[in-house]
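Right after this comes subunit A.
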Amino acid sequence: MSQCFLKINNLKVNVEDKEILHGLDLEIKPGETHVLMGPNGAGKSTLGHALMGNPRYEVTGGSIEFMGIDLLEENVTDRAKAGIFLSFQNPLEVPGITLSNFIRNAMEQRGGKKIRLWDYRKALKKQMALLNMDESYADRDLNVGFSGGEKKKSEILQLLMLNPKFAILDETDSGLDVDAVRTVSKGVEEFQKNGEGALLIITHSTRILESLHVDYTHVLVNGKIVESGDASLVDQINEEGFEKYLTQN
Partner candidate 1 sequence: MSTQLRVNPLPSPTWRWLKLNDAVTEVDFTKYVALQTTDGHLELSENLHEHTKRLEEYDEYEDGLGEVTRKILKDAEVLPDCFELEKAHQAEAKFQMTFQGENSLLTEELDFLVKEDSDLTIYMDFASKGKGQALLSTKIKVEKNARVRLVQIHRIGEDFQFFNNVSTRVEDFGNFELIHIFLTGNKVYIGACTELFGKESNLKIDTGYQVKGSDLLDINYVARHKGYKTNSEITVNGVLKDQAKKTFRGTIDFIYGSDKAIGNEVEDVLLLDQGVTNKTVPVILCEEEDVQGNHGATIGRIGEDLIYYLSSRGMKEEEIYKMMAQGRLMTTIHLIENEEIRKELTELVLGKEEELVP
Partner candidate 2 sequence: MKEKTYVEDVNRTVYDVKDLETEDKFFKVDSGLTPEIVEQISKEKNDPEWMKEFRLKSLDIYNEMAMVPWGPEIEGLKMDDIVTYVRPKTKMTADWKDVPEDIKKTFERLGIPQAEREALAGVGAQYDSELVYHNVKEEVAAMGVVYTDLESAMHGPYEEMIRDHFMKLVPPTDHKFAALHGAVWSGGSFVYVPAGVTVEIPLQSYFRLNAPGAGQFEHTLIIVDEGADLHFIEGCSAPKYNIANLHAGCVELFVGKNARLRYSTIENWSKNMYNLNTKRAKVEEGGRMEWVSGSFGSHVSYLYPMTILQGDNSVMEYTGITFAGETQNLDTGMKVVQNGKNTSSAVNSKSISKSGGISTFRSAVVIGKNADGSKSSVSCSSLMLDRQSRSDTIPAIEVYTQNADVGHEAKIGKISDEAVFYLMSRGIPEEDAKAMIVSGFADNVSKELPLEYAVEMNNLIRLEMVGSIG
């Protein structure tokens, strides 16, 4: 078989010595959009952080293979350079570094070469317009004093600018009003359109999915994927909730 894109095999993850994921399997192919749903505390965010390599999340078993490399051997920086991106649920504030300088710096670090300022500002301006972000945000310190919605837009802006091969969106829609969800969703759609990038959208609501193309849906309950299906599963959960999966356990 040819080399796979992302393959998670029997993944077990501990947080503060407590096992949260108990052997999770998932395979994602290039360009696919997967949705991961589940009730609070199921371990959805844990999967995101384990993929990104958060040192607080300890992988105790299983494997993650990404484009031929053993991801568990790589540190956070190298995973990012390999093309993995995580949109944080609670993005951190970074005083003294402007949003614009930060993204350019990150792009140059990843690409290993300088980017012309003119080209960069042009691209940034375009993506900010798409996200209804006021241009002045480019010269504000990264996330400092941003509202919840602005922080999430800043994450999606980074997604669009860095254009990773595989992006995980961790509850990007939580705490946002209807308009903001629509804007964020538009940004994600742009990412889908852009190219080959695959997506794993972690959410416990379905609002963000309304206008997005979804290939697969998975339901995570108590640290295990209990059901997988196509986009229609989203609608089903929308109507029935997670109750049926909870009683199964």
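Going forward, a contact is a pair of C-beta atoms (placed from the backbone, for glycine too) under 8 Å apart; a residue touches a chain by one contact, two chains touch by 3 or more; residues count from 1.
Quick note on selection: all candidates are chains of the complex that A comes from, given by their letters.
Keep in mind the model is a prediction, meaning the values are calculated, not measured.
For subunit A, the touching partner in this complex, chosen from 1 or 2, is 1. Those residues of subunit A that touch candidate 1 in the shared complex are 52-56, 75-77, 79-81, 85-86, 88, 91-92, 94-97, 101-102, 105-106, 109-110, 116-118, 121, 141, 158, 162.
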